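Scroll down for the structure; my scribbles are underneath it.
Note that one protein chain is taken out, while the other chains of the complex remain in position.
The block that comes next holds chain A.
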Amino acid sequence: MINELIERLFNWSNTNSSRDEAKRRLKLVIAHDRAGISPEMIESMRQEILEVIARYLEIDQDETEFTLESDQRITALYANFPIRKVKRQKLLVRDEESETTKT
């Protein structure tokens, strides 16, 4: 309580400190550097993958996540596409198509 007061008095605990900002920005830029992938490449990859998925599933476009993350010198691509619903009909049509091509 009294500690908080002092912090505020001297503006010590500024929530969005430049230190946190630096760390957040570095995390991203280092992940990209390590993977050798530009942000433009990430975006076009996201678009293309989304196109494929959208053929089968209805995706919540606003909630998608697609990022590079680095941890212990290993970089991974994290994709999160929340599904609204499965496109039932599309699936059936596809199955029939593949069957006709088989025969």
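Some observations on this one:
In the analysis below, a residue touches a chain if its C-beta (ideal position, glycine included) is under 8 Å from a C-beta of that chain, and two chains touch if they have at least 3 such contacts; residues count from 1.
Keep in mind that, in the parts below, contacts and distances are computed from a predicted model.
For the chain that does not appear here, its UniProt entry gives the protein name "Septum site-determining protein MinD", which is one of "1,2-phenylacetyl-CoA epoxidase subunit A", "ABC-2 family transporter", "Septum site-determining protein MinD" or "Phenylacetate-CoA oxygenase subunit PaaC". The chain not displayed touches chain A at residues 2-3, 6, 10, 12-14, 17-20, 22-23, 25-27, 29-30, 33-34, 72-73.
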